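In this view, the complex is presented without one of its protein chains, the others remaining in place.
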Amino acid sequence: MEKESYISEIRSKVGVNVNKCYQCGKCSAGCALADDMDYPPSLAMRMLQTNDIANYNSLLQSETIWLCVSCQNCLTRCPMEIDIPQLMDYMREKSLEKKSINKKSSQIVSFHKAFIDSVKFTGRLYEIGLVAGYKARTLNLLQDMNIAPKMFSKGKLPILPEMVEDKKQMATIFSRTKK
Amino acid sequence: MNNEFEPKILAFVCNWCTYAGADLTGTSRIKYASNVKIVRFPCTGRIDFMLLLKAFANGSDGVIVSGCHPNDCHYTSGNFHARRRWMLFRSLLDFMGIDIRRIQFSWVSAAEGAKWADIVNETVASIRELGPYTEYRKAADFLADNEAELAKEMEVNNG
Amino acid sequence: MEIGFYPGCSLKGTSSEYAQSTLALAKAFDIKLKEITDWNCCGATAAHNLNHELAMALPARVLALAEKDGMTEIVVPCAACYNRLTVTQHELNQDKELKNKVSEILKMPLSGNLQILNVMQFIDKYIADKIEEKVVKPFDRKVVCYYGCLLVRPQNILKFDRLEDPQSMDILMERIGANSMDWGYKTECCGAGFSVSRTDIVAKLSGKIVKDASDRGAEAIIVACPMCQSNLDMRRPQINSYLQMNIQTPVMYITQAIGLAVGLSKEEVGLKKLFVAPTFA
């Protein structure tokens, strides 16, 4: 991306003027994930303000964007009403596009992808399918092996997926919104 | 003497900012084109745009309207009124087929002597490029036919 | 009376007791919740994390189907689904172009006039008035209400309750005889969708929540979101190992608590399905 344009692109696509942030830090103060992020939200805002492509790229490769759970805590409290969650959505899309996904966050991305695949396949979330897909992606085969039987016994893990009948329509949704 | 077209331009300015600014151009001895003649008003808010129309109808090639910067009006809000009216007046002129580039609207403070010279020079150059204002009958006729109506249109919308 | 119902995926799987207790509670008040025909997943967090248009289109299909079923009002117990559906309807109503595009993809009309109710709103609207007279077994327990993040936000769209110190669940709990305490984690995040991918984070965030509740002597944490419930409940082993404690405070759905108070049985509200079993009731 051109150096001059990423601030204005964020402005036009996300509706966020990064220069409105006056670095008060209230977002970072309240973000439950800030401790685990490589750049807490206010620092991420500051990086974007620099209009320096290097900082922009660091953010695309950060854990931060994948750790944000869209809880909206920051937006609710930001004195400038800066929509960080939506900005994070946008940064994630960009990161996928540029294939600059943070290595440590690959599990999160895999999970999201497995989730979407499951929905794509059945129209609804099919937990066994999801977990299988996630494990296939992460090769993390042993994770949660202990919880599944209990879930199953409590009737929380249906063996057969529930399926949406209008598969064609679901397929259209996925194909038409793909970029 | 060259044969270049020398446009007739009037400058309607407020007493407190632009008139004083133009004084400063003088005391600083900054030179500018002599085509522009200044008419002093108490405030841009006083500048009646019917007067501008009359100026065009009677052969002015261009007009500059200039006063205090927003928030600096000697009378607190006269320049805001002027600006609001200018917006309406502009579309009216446009509608009548008068080239709105013939009107230069600007803010020149009492300290902006050099800016005043620039504005005059730029306006003279651009009007020169547009050429003499020969369609002034258009304005005159329009004015004659519609004066009452016009006055009403413009002023009511100010409210 | 019959109202539309969107269970969403988790209520069909991991959180079947939430569906069960919601339906039972409605029935106890003579309301039939009718499932939207052929509904699909709303896309949850994953979709909007990856693809904005998809994140609009999936919920939009649900809304369109509800409209097609002739529903004017739907109940959405899952806070995450509720958030997605409400935000989608709002955004599409704001952006006519996108709305037309989505409607065209779906080949379905979309009026955007659906009333979307979460459990609290549903209870407030149809049940709250009659609740006291129906209580047969007051839920006289010290509880804390956990709202999580998605129920009340974003405030400008959801316009639900006080965003920093919400009260609606507390009020309902008081009405069935509980002592609903003030605490520090009403709207703090539990780790949401990281249950599988970053269990460590869920253990930590949910841990803080569970600990505060237990420190204050809560006998139950009351929730209205399947994601919150499963993080706080099913992830308890990880939570306890993170905290190096053994906290056994159960995490119940508000519909279960009210259900019990108005005389439904443990089985009817699916109490057995909780991982951390309540010692009372």
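We call the chains A, B and C, going by the order they appear; numbering starts again at 1 in every chain.
Throughout what follows, contacts are C-beta pairs under 8 Å (C-beta built on N, C-alpha and C of every residue); 3 or more make two chains touch, one makes a residue touch a chain.
Definition applied: contacts and distances are computed from a predicted model.
J.: Assign the chain not included in the display its UniProt protein name, restricting the answer to "Heterodisulfide reductase subunit A", "Molybdopterin synthase catalytic subunit", "Glucose-1-phosphate adenylyltransferase" or "Dihydroxyacetone kinase, C-terminal domain".
T.: Options "Heterodisulfide reductase subunit A", "Molybdopterin synthase catalytic subunit", "Glucose-1-phosphate adenylyltransferase" or "Dihydroxyacetone kinase, C-terminal domain" considered; the missing chain's recorded name is "Heterodisulfide reductase subunit A".
J.: Relative to the complete complex, which of the depicted chains are touched by the chain excluded from display?
T.: A, B, C
J.: Taking the full complex into account, what residues of subunit C touch the chain not shown?
T.: Considering the whole complex, subunit C reaches the absent chain at 162-165, 182-184, 212, 215-216.
J.: Pick out the residues on subunit B that sit against the missing chain.
T.: Residues of subunit B in contact with the hidden chain: 1, 6, 8, 10, 15, 19-20, 22-27, 29-34, 37-43, 45-49, 51, 54-55, 58-60, 71-72, 74-78, 81-82, 85, 117, 151-152, 154-156, 158-159.
J.: Could you list which residues of subunit A touch the chain missing from the display?
T.: So the residues of subunit A touching the unseen chain are 22-31, 34-35, 39-43, 73, 77-81.
Operating definition for what follows: only the chains that are shown with their structure count from here on.
J.: Please classify the inter-chain touch graph. Allowed labels: line, ring, star, complete, other.
T.: Contact pattern: none of line, ring, star or complete.
J.: Please work out the Cα centroid separation of subunit B and subunit C, and write it as a whole number of Å.
T.: 65
J.: For subunit A versus subunit C, what separation do you get between their C-alpha means, in angstrom?
T.: So the centroids are 21 Å from each other.
J.: Just the number, please: Cα centre separation of subunit A and subunit B in whole Å.
T.: Between these chains, centre-to-centre, one finds 57 Å.
J.: Flag every residue of subunit C that touches subunit A in the complex, lowest number first.
T.: The touching residues are 9-10, 12-16, 38-41, 43-54, 57-58, 61, 105-107, 149-150, 153-155, 163-164, 187-189, 191-194, 196-199, 201, 205, 234, 237, 272-273, 275.
J.: Can you list the residues on subunit A that touch subunit C in the complex?
T.: 32-33, 36, 67, 69-73, 75-77, 89-90, 92-93, 96, 107-108, 110-113, 115-116, 119, 123-125, 127, 131, 134, 143-144, 146-147, 150-151, 154-158, 162, 164-166, 169-170, 172-174, 176-179
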